[in-house]
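Just passing along the structure, written as structure tokens.
As you look at this complex, bear in mind that one protein chain is not there, while each of the others sits in place.
Each chain gets a letter, A and B, in the order it is written, and its residues are counted from 1.
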Amino acid sequence: MSLLDHADTATRPAVGRSPRRRRRTGRIPVALLVPATLGLLFLVLPLAGLLARTPWTTLPTRLAEPGVLTALRLSLLTATLATLLCLALGVPLAWLLARVRFPGRRVVRALVTVPLVLPPVVGGVALLLVFGRRGLLGGWLDSTFGITLPFTTAGVVLAEAFVAMPFLIIAVEGALRGADTRYEEAAATLGAGRWTTFTHVTLPLIGPGIAAGAVLCWARALGEFGATITFAGNFPGRTQTMPLAVYLALETDLEAAIVLSLLLLTVSVVILASLRDRWITSP
Amino acid sequence: MRTRPFRTALVAVAALAVLAVTACGDSDSGGAPADGGDPGITGTVTVFAAASLTESFTTIGRNFEAANPGVKVTFSFAGSSALANQINQGAPADVFASAAPANMKTVTGAGNGDGTPTTFVKNQLVIAVPKGNPDGVTGLVDLTGPDAKVALCAEQVPCGAAARKALDAAGVELTPVTLEQDVKAALAKVRLGEVDAALVYRTDAKAGAAEVDGIEFPESAGAVNDYPIIVLKDAANPAAARAFVSHVLSDAGRGVLTAAGFQAP
């Protein structure tokens, strides 16, 4: 561009704004519609199966049974605590993976996803081998601080966090990698150190990603069974969460198991839907 | 380069998986001599059997195949109640061997049995303690101390129901730290050292003899568990199914079962 060009540029239309935003209309391709519908059915039909077998007449009395509310309360409590634990540890870890170059980062990233592929029961055994009475750290924790984790509510939180943390880390790391790091540079030019930048700029920017990760993490923790029953055992009021109650109810009483499952589903869907409106909508 | 983190993850997973497998599996005991087979039967027999029968039925199945060269036996081992539900939902099984009469009743009550079930063995509870019995446990009363950590089965599963009966019979109040979903899980807690004792079947204690000792206690006589077996109504191969049940009830079959710690009915 030259000085002589300049008169010309003044008459050019505004750059960078799309002329008109048009919604794409027209027919949905059958090649997409058919598998999409099948996918939806595949996910929803089992739910319909549960609803079809629900003993609606005895539902109130079954829900009023004392053990039910106890298990539900414990489930919500432990899943929430596990999510908080995952946030406290997982967000910094995701930041490290996304922002800091260090040797072996790819190995660490792979290790973070181990709980995803590990059968949860094996995860529970592995936790016992570390935090159990004879575990690598368990004995020391017990003798030094008097802390024992297996068969306690804290153990449930730990087991759920172990299984659910990868969901949070992956979501947050993705959000961090997608976020424009130049905002962090802008913060630095304004005098913000790394920590202030993280708390005042990075965290708010990736807020929706963190929220989505936390929701996934919470949902996974709420449904956790294998690692929990292996590591924390099963005792009503202390370590018996809803999935454990459902499993044991299934041993003797299919209808009771269905009622419990339905309750867990309803509560979690209501909570997730209300959270979605409040937190997960983009700013 | 691309595969390195992946491989590392695989190694880590494999290591844990090996731990899990070694914590649960035990090699089979030696096979008993085969008896004379029925030359008329062929095909496959599908047997749904309680988890506690895993070791002994695997051996019996191998013996049965050796005696009947045309027959193949396939097993599905799981909790009796799960198996009963699967059978009632139409799972393709020829024989059902349950660890408790209640689960057998689920199947026969739905009209899915052929004839009446036969009790082929009994099982009794013992106190499983770590090898060498470090706490010197001799009876149920030793498990009631405030520091004693005990695992029981949940009452919804047969070993838990039996434990409740035995404890009631002994008049012992016991607060377990956990109510496990099945007997193997309760035993695993002992093997891992997470609890001091667990009430498990004698057969399970025997199968885990490398790591646990089974302490007999008198009150278990009041909570004996019957194991019923039946040929199913919808069996695809009823002749072979009947032959398998006869084999289980034969001296050869009983020999394998008693060697595993079961009692004759």
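Assume a contact is a pair of C-beta atoms (placed from the backbone, for glycine too) under 8 Å apart; a residue touches a chain by one contact, two chains touch by 3 or more.
Basically, contacts and distances are computed from a predicted model.
Asks: Mind telling me which option in "Aspartyl/glutamyl-tRNA(Asn/Gln) amidotransferase subunit C", "ABC transporter ATP-binding protein", "NADH dehydrogenase" or "Basic membrane protein A" is what UniProt lists for the chain we can't see?
Replies: Per the UniProt record, the undisplayed chain of the complex is "ABC transporter ATP-binding protein".
Asks: If the full complex is used, which shown chains touch the chain that is missing here?
Replies: When the full complex is considered, the omitted chain touches A.
Asks: For the full complex, which residue in A:P35, A:P92, A:P204 or A:G237 touches the chain that was left out?
Replies: Of all options in A:P35, A:P92, A:P204 or A:G237, contact with the hidden chain holds for A:P204.
Asks: Looking at A:A187, A:A211 or A:I229, which makes contact with the chain not pictured?
Replies: A:A187
Asks: So one chain is hidden, and I want to know which residue out of A:T54, A:T196 or A:T252 touches that hidden chain in the complete assembly.
Replies: A:T196
Asks: In terms of residues, what is the contact footprint of the unshown chain on subunit A?
Replies: Subunit A touches the chain not shown through residues 1-16, 180, 182-183, 185-193, 196, 200-201, 204-205, 207, 283.
As a convention for this text, only the chains that are shown with their structure count from here on.
Asks: Can you compute the centre-to-centre distance for subunit A and subunit B, using the mean CA position of each chain? Integer Å is fine.
Replies: Subunit A and subunit B have C-alpha centres separated by 37 Å.
Asks: Okay, in this complex, where on subunit A does subunit B touch?
Replies: 106-107, 109-111, 113-114, 117-119, 121-123, 125-126, 128-129, 132-134, 150-151, 229-230, 232-236, 239-240, 244, 247-252, 254
Asks: Please give the residue numbers of subunit B that touch subunit A in the complex, ascending.
Replies: Residues of subunit B touching subunit A: 4-6, 8-9, 12-13, 16-17, 19-20, 23, 79, 81-82, 85, 149, 151, 154, 156-157, 176-181, 185, 188-189, 192-194.
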